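The other protein chains are all here in position, but one chain of the complex has been omitted.
Coming up: subunit A.
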Amino acid sequence: GRADAGRERRDAFREELLLSPLPTGDVAATFQFRTRWDADLQRGAVSHYRLFPKALGRLVAALGVRELHLALTQGFWRTRYWGQPPLQAPAGAELWVWFQPAVTDVDKAWKELSNILSGIFCASLNFIDSTNTVIPTASFKPLGLANGTDHHLLRYAVLPREVVCTENLTPWKKLLPCGSKAGLAVLLKAERLFHSSYHSQAVHIRPVCRDASCLAVSWELRQTLTVVFDFFSSGQGKKDWSLFKMFSRTLTDTCPLASQSKVYVDISPKNKEKELLEVSPPPTSLHEAVVQGDKKTYAVYDLLSPSLFNTSRSLNVQLKWKRPQDSSEMPIPTLHAQRYVGGYGLQTGEICTLIYNTHPYRAFPVILLETVPWYLRLYVHTLTIITKGKENKPSYIHYQPAQDRRRPHLLEMLIQLPANSVTKITIQFERALLKWTEYPPDPNHGFYVGSSVLSALVPSVIAMKDMDVEQSPLFTSLFPSSDGSSYFVRLYTEPLLVNLPTPDFSMPYNVICLTCTVVAVCYGSFYNLLTRTFHVEEPSRGGLAKRLANVIRKFRGVPPL
């Protein structure tokens, strides 16, 4: 790229935007910014940052972080209707971190890390404590280079209540080398991004191989942002869209520091028919790839190619449908899930999870991770897993019971999903009574239970080629690909909202008022009893007659009786 003009650079920055029309008529835009730094973030050493942000680099170096994944999400990715996302995240804030084996007190480092991150990203990550932190044993493997996967170095926490907004986006944008001044990041305007059905921004830091021989380590920072715009409902039933319509901006120049800057538009033909879509201006090239078990065709706009900005000063990618899309042909993703709370009353309840495998002929295993807060007391003996009317015995179960006010429940299971099946997992729980100081503000809103996590190697219908990771688009390369026959998927279910028995919070004051009044009344009469002087009053006989007589005597001018 152009940035290589001077001496040999040890860091590189690549950015790309993936625009994919969703089957429902919505449009998903995924930004990926990748900074790679050929340096080892040693502890305590003098470090000189160029493209890699200093705030994160120092954090990694100071706390012995090996891998850090933070996602802040507003809304829920509807896998059933929108298909497999490039990278999904649960609603709220999610943080999972692998620490270096040299870190002796992982809990302390974890606490410190979440506090610092909450400062950097203006998020309430400082509420991460032992009551919402778990140590998964199987679900979260390191995504980067790792020797040894001792899961005691891993911490995972979700804050489903966290609301994501502009104040989280601004520090996230500040980490980019070009800020929001040039390149693809100029599209990131808060007033459009938060006017959407789904918004998820993430930061992933991991060590990767420097080259094919993998003798040295490089650090990779990946900043991703996914938004889903709903145009079908707001655009008078038209599914046509353009960059300007989505972001109220167009691309005018490139970030001079980026060694790659591309816009991908998903124009894959559905059902092997002729393409329905028309993009303008004409793309620089076409890229075909198998992504998550689907053959995809992308129109690629290379912002660094000089021809692109020669014809017009700005790039406004537009997409038109040639004919109305048939919504009944909606492809159903191979793996998807849903979850809900069952039961009635405020004493007990039931969490039901439905996992769908729509693959026509292949069964595959899935790891399910459930984190349930301690105030929902799970009855593990009621755990039932039923597939096609028969009980399905999980081949691996890791259960860590909760301790009140100390740690949450952790349930991890490896479940085999037969082909073309629905698996129903239910577990009953009892709602605990909290102390009155433990209720959050607005307790009648309910209590969130974080999404459960499904991790699976989903068999692909189409054989995938082994791609060169460095050259392939960024959105394909975060998860390791094993072989050509399957691909890795991590899905999150809906977060749950559970009502707990909530006391009337004005009651203590009412009781105080009532008792105080009673006490005061008693006190008043007792006081009167003690302080009043009592006279014996002569009973006046014939009171009314006497008064009448006096009135008459007054008229007559005689002195009264």
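FYI, a contact is a pair of C-beta atoms (placed from the backbone, for glycine too) under 8 Å apart; a residue touches a chain by one contact, two chains touch by 3 or more; residues count from 1.
Just so we're on the same page, contacts and distances are computed from a predicted model.
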Choices "Small ribosomal subunit protein uS9m", "PIGS transamidase", "Poly(A)-specific ribonuclease PARN" or "Histidine-containing phosphotransfer protein" - which one is the UniProt name of the chain not shown: "PIGS transamidase"
Residue in contact with the excluded chain [from A:Lys174, A:Lys388 or A:Arg405]: A:Lys174
Per the touch definition above, residue among A:Ile386, A:Ala520 or A:Leu548 touching the missing chain: A:Ala520
Subunit A residues that touch the omitted chain in the full complex: 2-3, 5-7, 44, 46-51, 53-55, 58-59, 62-63, 116, 119-120, 174, 177-179, 181-182, 253, 256-257, 509, 512-513, 516-517, 519-521, 523-524, 527-528, 531
